[in-house]
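Have a look at this one before I ask anything.
A single protein chain has been omitted; all remaining protein chains appear in their positions.
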Amino acid sequence: MKTDYTRPLDLKHGHIDMNHGGGGRAMQQLIRELFAKHLGNDLLAQGNDGTVLPAQPGRLVMSTDSHVITPLFFPGGNIGALAVHGTVNDVAVMGATPLWLSAGFILEEGFPLADLERIVQSMAAAAHDAGVQIVTGDTKVVERGKADGVFITTTGVGVLLDGVNLSGAHARPGDAVLISGTIGDHGMAIMSQRENLQFAAPFVSDSAALNGLTAALIASGAELRLMRDPTRGGLAATLNEIAQQSRCGITLMEAAIPIQPAVEGACELLGLDPLNIANEGKLIVVCAAVSAEQTLQTLRAHPLGRNAAHIGSVTDDPHHFVQLQTRFGGRRMVDWLSGEPLPRIC
Amino acid sequence: MCLAIPTRVIEVHNEFEAIVELAGVRKLVSIALVENVQVGDFVILHVGHALTKLDPDEARKTLELMAEAGLAVDPATA
Partner (left out) sequence: MKFVDEFRDGALAQGIARAIHAEAKPHRRYAFMEFCGGHTHAIARYGIPDLLPTNVRMIHGPGCPVCVLPIGRIDLAIHLAIKRGVILCTYGDTLRVPASDGLSLLRAKARGGDIRMIYSPEDALRIARDNPGREVVLFAIGFETTTPPTAVALMNAEREDLGNFSVLCCHVLTPAAIAHILDSPEVRNLGLVALDGFIGPAHVSTIIGSQPYEFFAEEYRKPVVIAGFEPLDVMQAILMLVRQVNACRFSVENEFTRAVTREGNRRAQALVVECFELRKHFEWRGLGEVSYSALKIRERFARFDAEARFDLAYQPAPDHKACACGAILRGVKQPIDCTLFGTVCTPDTPMGSCMVSSEGACAAHYTYGRHRSTA
């Protein structure tokens, strides 16, 4: 009789049950046969309550993000890759090199193991491509109905590059505002999957890790003030945050903002403003006007910045408004939304 | 009132249903309110229904009128 035989997890047809979060053998098996199998690295393999990290020269940057997206799988990605990209980006835009991530999972009872494996595999691939390691994690299971399949929280730690001092408060009147590519791709990819919308449209999320792009920008020596990745709330939210923090105004040129025709068309159909729609793989850069051209070229030279554009400038405005010079010739405010963008009939 | 957008008919299923397209986005809509819809027609879409066809000749005439309005004024004196 084999004494150390455990029947392997049925990753094809099995489901999460309450035992998997119980802290006992079932949970250990889940960690071993699913999480560690795909995410495995030396640090994770330490196998202790906390992971000891190698010392780093320089200051540390830390960021955290929770992901509760529905649907879990969408064109261009899934919640796993998103969870990695989102936190890598939050660390990277500070001018830091992201190194390590933690990953906490809240799983719903009944969640298919096959789906979980797909998600974890995506996370492993995303981490590998971004050059980061997932070094510690946690798993909990809640009763059926208490979570949308899975919620994931990732925390990231990175090291600030030498001489970097970026902040949302550093924008000054006269500075240039640039974006790395087309807006609204992620939000539209999600909306097109949701129940009430029946589009047969080719929307793909732009979910991506931006640390290669941010490193290139810093290495270019351009006079950067700040970098931000606009996510929920779209360009409008992020630019308003910057305007508030820097106590300036911002003026955008509508004609310069890159957007895919299909995204623009879908927004028209729904009565939504693309400036309010989520992104997951785009960068806003504010830099000194003299650095604008160089920064634009650096962005465009990178695969994730091919459609980069100079979209506006920072202004001296005591009200800290973000305004748009419309294609039409007039001017209007770009406000942040009070909540979810709701499609209109009128 | 009303958010309504011009879209192009690319498939007609029957007198009640058609598929329209806008900038590559396709949608199944009702054409119950419009008579004699053909592929290639442009219709105004509102809450999932085509309301009426758009007349390309009239559209062109309107644009010409708009252009004339601008030309009639000498920019130097405006």
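A and B label the chains in the order they appear, each numbered from 1.
To be clear about the criterion, a residue touches a chain if its C-beta (ideal position, glycine included) is under 8 Å from a C-beta of that chain, and two chains touch if they have at least 3 such contacts.
Keep in mind that what you see is a predicted model, and the values were worked out from it rather than measured.
Q: Which shown chains does the chain we cannot see touch?
A: Hidden chain, whole complex, touched shown chains: A, B.
Q: Of the residues A:G21, A:G86, A:G265 or A:G312, which one touches the chain left out of the display?
A: Going through A:G21, A:G86, A:G265 or A:G312 one by one, A:G265 is the residue touching the chain not shown.
Q: What does the interface between subunit B and the hidden chain look like in terms of residue numbers?
A: Where subunit B meets the chain not shown: residues 1-6, 8, 22-23, 30, 32-35, 42, 44, 46-49, 51-56, 58-59, 61-63, 65-67, 69-73, 75, 77-78.
Q: Considering the whole complex, not just the chains shown, which residues of subunit A touch the missing one?
A: 196-197, 261, 264-265, 268, 270-271, 319, 321, 323, 326-333, 335, 337-339, 342-346
By our rule, only the chains that are shown with their structure count from here on.
Q: Centre to centre, by mean C-alpha position, how many angstrom separate subunit A and subunit B?
A: 38
Q: Contact residues on subunit A for subunit B in the complex?
A: By the definition above, subunit A touches subunit B via 198-202, 261-262, 264-266, 268-269, 271, 344-346.
Q: With touch defined as at the start, can you tell me which subunit B residues reach subunit A in the complex?
A: Against subunit A, the touching part of subunit B is residues 1-3, 5, 7, 22-28, 45-47.
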